[in-house]
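Notes for the one structure printed next.
All protein chains of the complex are present and in place, except for one that has been dropped.
On to chain A.
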Amino acid sequence: MAETSPGRVAPEQRETWTHNTGFILAAIGSAVGLGNIWRFPGVAYESGGGAFLIPYLVALLTAGIPILFLDYAIGHRYRGAAPLAYRRMRKGMEPLGWFQIMLSFVISVYYAAVIAWSLSYFVFAFDLRWGEDTAGFFVGEYLQVGDPEVSTTIVSAVAIPLVLVWLAVLVILALGVANGVQKVNMVFIPLLAVAFAGLVVRALTLDGAMDGLDAFFTPDWGALTDLSVWIAAYSQIFFSLSIAFGIMVTYASYQRRKANMTSSGLVVAFANSSFELLAGIGVFATLGFLAFQQNVAIDELEGLTGPILSFVTFPAVISQMPGGNIFGIVFFASLVMAGFTSLISILLGVAATVQEKFGLSRRAAAISVSAVCAVISIGLFSTTSGLLALDTVDQFANNVGIVLSAILMTVLVVWVVRKGELLRSHLNAVSTFPLGRWWLALLGIVSPVFLLVMLGQKLVSLIQDGYEGLPAWYIGVFGWGTIAFVSVMAVVLAALPWKGRDEPDFRPWPALEEEHRS
């Protein structure tokens, strides 16, 4: 690194966002991902339509934003990726940081595969290569899905874009926070907003679009007394905001010392929800057109969420649309941009952790993390058993892993380590949106209660009903095995000696009353 003025070298150089807008756009890039486009519209439609707005906003205000602020506070005060930040909070907390980073690692490995699919479909859109039978094309011709087994047959059509995705990740991570991550988001996020807004405008001019919107917004007030609708709202907010698995801890750790954390967080949270609403309008206007073409009602359509929406239902609509290939190109480009900015955020935490724990340089960390992830990703998800493995790992990593991580995080920080009040003072010292004691009540009581209900319900259903009719050994290996792997690795990695940066004289800034007492 460059020399500074003679006689005094600025200590331990940590990168930073060049300005608050860079942080905000990167955080929006992280939050706005594939789930906003393919998960929110279907979930809202199935959970009360227009009435879903109420549980959704309640979940945003009582769990989403409070946990987002907690992530920010931890990263900003303790200035490290999750393991270092938790270690600085209290040494025994390091495994929680590793649990979150291992979840990020697992998620990144399959998330990259979905971006690779989007990249392929971006190319397919030029000549509408998926043809008439879009389901058969996706599962059969493109992914070549086989039986639930461990396959070693590589599908090159998936492997090639996957390699490209990992190369792009490597370059961005090696360029660092300001020159890599921030720049990508400064370009992609405005571009994504414009591109997606264009899609929505086009979709609204299609025949049947208004029927689609009608179906989407018609409120079913009865849904409000249904517990599962509330759980769906908390889940959606929770998965969509990228909270509780270390991403936002890392991003916040690169903020300036006097950065306005809470006010920026409000912009990020509402931008994420704004994009979801936009996606809901765009997706349902398009689905309205599909229903119109097929001469059926919206509620008779199938494949309204998840990868099937993007890779089966949408291609079918695109084929029937006048000028469909342009719509398809922009749609899949939007998926790639939304997904890629999220993938980068997931991996930045992993790379920063490797850097901090093992004392590697940024480049060495970027190369080793990308290489390891790429090999696993290509080995596991570009084979003929890729789709099933992906779906199973996703189900467990998200619905069990991240929810567990959030429960541990809120309960441990507020009730065991008892840093809630300190973190509240920290955020209030640097931010212009003041947090009252209500923040601690939401974090310590409301969020964990809802998360426990979510987790309990999920565990019961997974244990009783299994998942998607897959064989028990398969769920054991790829489902429960994922959780076991993440937990064991969290303990093992935390137990390894800390070789990198963790100065014994680190003092959190600003010095606050509570710490002098302890």
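In this section, contacts are C-beta pairs under 8 Å (C-beta built on N, C-alpha and C of every residue); 3 or more make two chains touch, one makes a residue touch a chain; residues count from 1.
Here, contacts and distances are computed from a predicted model.
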"Methionine/alanine import family NSS transporter small subunit", "VacJ family lipoprotein", "Protocatechuate 3,4-dioxygenase subunit alpha" or "3-oxoacyl-[acyl-carrier-protein] synthase 2" - which is the UniProt name of the missing chain: "Methionine/alanine import family NSS transporter small subunit"
Which residue of A:129, A:363 or A:501 touches the chain not shown here: A:501
Contact with the hidden chain (one of A:256, A:363 or A:418): A:256
Identified contact with the non-displayed chain, of A:153, A:361, A:432 or A:461: A:432
Contact partner of the left-out chain, one of A:47, A:62, A:104 or A:264: A:264
Residues of chain A (touch criterion as defined above) contacting the omitted chain: 1-2, 4-5, 8, 10-16, 18, 20, 49-51, 53, 57, 79, 176, 178-179, 210-211, 213-214, 216-219, 254, 256-258, 260, 263-264, 266-267, 269-271, 273-274, 276-277, 281, 429-433, 501, 503, 506, 509-511
